[in-house]
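Starting off with a structure, shown below.
Missing here is one protein chain; the remaining ones are kept as they sit in the complex.
Coming up: chain A.
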């Protein structure tokens, strides 16, 4: 495989993205559906309950699900419009294969399976087992996530399996494991609504998890103080009690300085620290020089505001600290997470009512998907693939010899490097669109051009799938039963509303057939999603993410179960650590010393402006689905360069001027949006688009040494006004992500 099989325009004409709108009078049957199927939204980690209207095996609309306790009918625009991904004109209805000079042609499943398996065999026999890699994703259910992990290790027999969670919450996961020995938000959102002080750090809740806003507003109705840490005045920050407009990369300086203030003012829970934690002295030693003058320089936040934030946090009786990708997408993402956890532990406000801490998972199954083993170093139940006892337990569940189980493989971005080095020659991917979502994506595209064979399972021809040799038409969220685990740790039930259209197949069926053709039929003979879940329950038993006591029946009758749930009688665990027994080997919560380090790339004379990236409310991740839904596209049609008027005036830039943004990786042009709601030294571009509209042409691929998350959130750029005003044509076609 090499370049695209034909022009991108021809591919777009055949496979989209095209914008889907409902007919003016609604879809046939929308007002008299055959049934309403209770399930959950396919997008973010909130996993709002929703009912899909089904008529003649098509999803034709939605009806709010008032009884689901988390969202009680509430939805964001993506949730309202999500039904339009079904029955979409761009939908892949059959397997297709690349035809040089033409694009893609339909083939039979026999051909698709036969070619794929023969290429897997050829590549593995020629270059070794690990030369065939797999990339998965956490919009998949727990069942599919579990099956991908088993498929890669048992059927493909490759160590090189990783997932798009690598771009999502791995920094938080690593930090959680270091501090608590277990990776989950400590409390349900119900506690959030009663907290006295709430810190939201690097989490654009109102745009990326809109329905969680309600819980924060409820807390404020009762007088809670809200502190938002973000370089931009995000919608949540507009009315916040304190907006700490941190310079990208300054997070650990901010939290370190706040810890020093807590110590200096003795706003500490000495009893908790003494009885239930270790590492406090080394941790405060690390921040002893972080006085307010130092902090103001390294965070870009006025020292009065830093002091006020520490004072509010220090004096509170109850509190909740939430963070997301804003502090995690850094070459020191784990440090940033640990510096937040240090504030929580110092004040002892965890494991009690209305006292919580957690990362907010961005993807639909960002929580469950990161627990059950489609990550390069992990086995189900959040077990460790390098731990002999963990390996033996899972090998027994899978009925293989432990010695046959591959070891730790490469992380997602390291796989791209390995393709460039010629070590990985073949790839299978599902639920991942790296050409849009990985940083420095010119480099990523070159890697895909070097692969000898690439097979992609997807419902739509994503920007990455355009480079595939074979695309297997898989299933949408509403076409396969399963479970997901929400950002608060609640396992909920996804119900199939319809069957896959045409010759498309369920993802689970595709993987089972591939496994069978690779000679492992007996280990992949699941009769139902529930059968996969039951094996997952067993595989997770005794692990930190223990699902053994969770059954489909319990999940449905109780509107979700919070893990850990080790036995059938166990009610689940909405609030962790009430017993003060942490899951670390010594049973204590661990402080971790964090010394501030600057980001990989700091501004200089050549690249004088900080570039940061993020999301908008109407789009989801790489846009494979949401850039195909008309009203979501129209709400925010193209990526805009947010720039402060003072910075803009230095370059003579006005709103809608086309600005070339250049970094050491690449350059791209974006229309300017001149707004006072961003720091003067920072520009922001949302990343949901591909091709020439991709913010990730510019971002940096440096990784956190522990979590291997890329540093999406900070790099240095130049701004070059083109002298042109952005054209309407550019706006109108941005969603298609042409080259």
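Basically, a residue touches a chain if its C-beta (ideal position, glycine included) is under 8 Å from a C-beta of that chain, and two chains touch if they have at least 3 such contacts; residues count from 1.
Rule of thumb we're sticking to: contacts and distances are computed from a predicted model.
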*Assign the chain not included in the display its UniProt protein name, restricting the answer to "Fe-S-cluster-containing dehydrogenase component", "Deoxyribose-phosphate aldolase", "Tricarboxylate transport protein TctB" or "Branched-chain amino acid ABC transporter permease".*
"Fe-S-cluster-containing dehydrogenase component"
_Hidden partner chain, touching residue among A:117, A:278 or A:617_ = A:617
*Check each of A:211, A:361, A:529 or A:622 against the chain that is not shown and name the one that touches it.*
A:211
_In chain A, positions touching the absent partner_ = 21-26, 30-31, 61-62, 64, 66, 71, 73-77, 79-81, 206-207, 210-211, 213-214, 217-218, 221-223, 233-236, 238-239, 617-618, 631, 635, 645, 655, 673-677
